[in-house]
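Moving on, here comes chain A:
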Amino acid sequence: MLKLENVFVAYGHIQAVRGISLTVPDHSVVALLGANGAGKSTVLRAVSGLVKPREGNIWYKEERLTRLRPPRIAALGIIHCPEGRHVFTDLTVDENLIIGGYARRDKASLRRDRDWILGLFPALAARLRQRAGNLSGGEQQMLAIGRALMGAPQVLLLDEPSLGVSPRIAHLIAQVIGQIRSHGTAVLLVEQNSAIALSVADYAYVLQTGQIRLQGTAEELRHNKEVEASYLG
Partner candidate 1 sequence: MGQVLETGIAMGSLYSLMALGMVLIFRTTNVVNFAQGAMAMMSTYIAFAFLTSLHWPVWAALIAAMASSLALGALVERVFIDHSSRPSAPIASLIITLGLYSVLEGVATIIWGANPTAFPWTLNGIFWHRGHLVVSTNDAATFAVTLILVVGLFALLRWTRIGLAMRAMAQDASTAQLMGISLAKISSSTWALGSALGAVSALFLLPITYLQPTMMDTALLLAFSAAVLGGFSNLPGTLLGGLIVGVLESLVGVYVSNQLQNTVVFALIIVVLYLRPQGLLGRHDIKKV
Partner candidate 2 sequence: MKRWIYPRGVIILAIILAIAFPLKFGTSYSQYTLDLILIYGLLAVGLMIAVGYAGQVSIGQSAFMGLGAYLATILTINDHWSFWLALPVAAIGAGLFGYVIGIPASRLETVYFSVLTLGLAAALPEALIQLTSVTNGYAGLTPTYPTFFGIPLRTNASFYYVALAILVILLWVAHNWISGNVGRSLVAARESPLAAQALGISVAQVKALALGISAFYAAAAGVLLAFLNQYVTPDNFSVTESFTFLAMVIVGGMNSVWGALIGAALFTVLQPLTANLQALQQVIIGAVMIVVMKFLPDGLWSLGRRTARLTRLWGEGRLHAER
């Protein structure tokens, strides 16, 4: 279980996250919703160690993540798939996947995961030897998710997977998130598209200017007018 306790993050003088507490139980999909600039991505960056919180703690099981550097956190099985995909465009699709499994040593399980991932995204299987830079936006998003899955995540931090991809691919990604959960991985999903997010999530938090404004099961939030309102600020 991933747990954030009263986390504050600032970039210089700008307070991006102001006292957020949330939990991601094992085997669940938790969505973080909210408008642009609400602080959603910053929460993920704090979990994966890219930024250090000013205050508060982040726990995974018994381990306090706030003390660790990003590679250590990744090695614990908390894998961050960043916003904007950030695939290594000069590397081939295959090499991107290999990098995804960089922290793992067990060849057999790596091969098993790789086959599973290529099964999730058959489009990638056909393009293993191409430069990732030559893929379409949707394919790059699949690659980014596939690369993150190669790290055998216990918790997958997924940032805006539907951003800038076609509705068809957004739908595919939503399906894949379901499959990832049944594979035994918890997902903390950041989304602007609340319809997609609430269709796959178990529980959701709505962020506004760095604070949690609403929370509840996906079922509850789907019918809550305030969710819409929070996007308008």
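Picked so that all candidates are chains of the complex that A comes from, given by their letters.
FYI, a residue touches a chain if its C-beta (ideal position, glycine included) is under 8 Å from a C-beta of that chain, and two chains touch if they have at least 3 such contacts; residues count from 1.
Here the structure is a predicted model, which is why all the values come from computation and not from measurement.
Contact annotation for this complex: of the listed candidates 1 or 2, chain A touches only 1. Those residues of chain A that touch candidate 1 in the shared complex are 48-50, 69-71, 74-75, 79-80, 82, 86, 88-91, 95, 98-100, 102-103, 147, 151.
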